[in-house]
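The next block holds one structure in the form of structure tokens; read it before the comments.
Every protein chain but one is kept in place in this view of the complex.
Moving on, here comes subunit A:
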Amino acid sequence: MYDTPASGKTAVTNEVKIAARKVNVFYGDTHAIKDVDVEIEDKTVTAFIGPSGCGKSTFLRCLNRMNDTIDICRVEGLIALDGEDIYAPSIDPVQLRAKVGMVFQKPNPFPKSIYENVAYGPKIHGMARTRAELDEIVERALRRGAIWDEVKDRLQEPGTGLSGGQQQRLCIARAVATEPEVLLMDEPCSALDPIATAQVEELIDELREQYSVVIVTHSMQQAARVSQKTAFFHLGNLVEFGETGQIFTNPHDPRTESYITGRIG
């Protein structure tokens, strides 16, 4: 049997992609994240679970500085991507978000064509010089989003005309079009039916070969299915972080156990 210490280190460890040290987040007077230390590995799916208001989405949004847009939000501590502080003055948040992409709870395609939805990011980041290059980027992203076959004959139709599951995969394609290194997903399947959910989960598993994926989910089963590492947040604290198999069979913290087994925590 493997001995899995509480720190969550397991036999298989990939390189650390994002390292957070003593991260504290405040919304005005509210202390939303308390002294969180965590290491997000490369080529790994990390799931953040916890009850509503536990801070998991807040923490996720710190990883690509989405909280910058909220005036009363203050982030303290260190978050480093490949060893580089992402809150350093030299970092351009727009460039950072190209590297750390995000997919949201509700599919939110731009009110533009399917093609333009995907091409928008690469265009503003100057990733393509010719139309042919752009076409190639769009196709590659749509293929990686596992939606190419469904939309290849109607790329000029509006993205908003797709089904919910297709829209979400389009948004994932849009997020990967800028060649990010990390993909943040905030409840990517909560608005999808079980089949579309399975398609997105399969996609997440494929994306893991190239990216570091961080997913916030309310579905414990989904966290168990798609992730290799699981972090349990409660009242702004990172209560337990470990290998997903260990968290779901033998959590070390009683609060984790209460939460994942559906008891009042």
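Quick notes on this one:
The rule is simple: a contact is a pair of C-beta atoms (placed from the backbone, for glycine too) under 8 Å apart; a residue touches a chain by one contact, two chains touch by 3 or more; residues count from 1.
As a working rule, contacts and distances are computed from a predicted model.
Of the names listed as "Stage 0 sporulation protein A homolog", "Cytochrome c oxidase subunit 1", "Phosphate-specific transport system accessory protein PhoU" or "3-oxoacid CoA-transferase subunit B", the one that matches the UniProt record for the absent chain is "Phosphate-specific transport system accessory protein PhoU".
Between the chain not shown and the residues A:111, A:126 or A:262, the one that touches is A:262. Touching residues on subunit A toward the chain that is not drawn are 1, 220-221, 224, 248-251, 254-258, 260-265.
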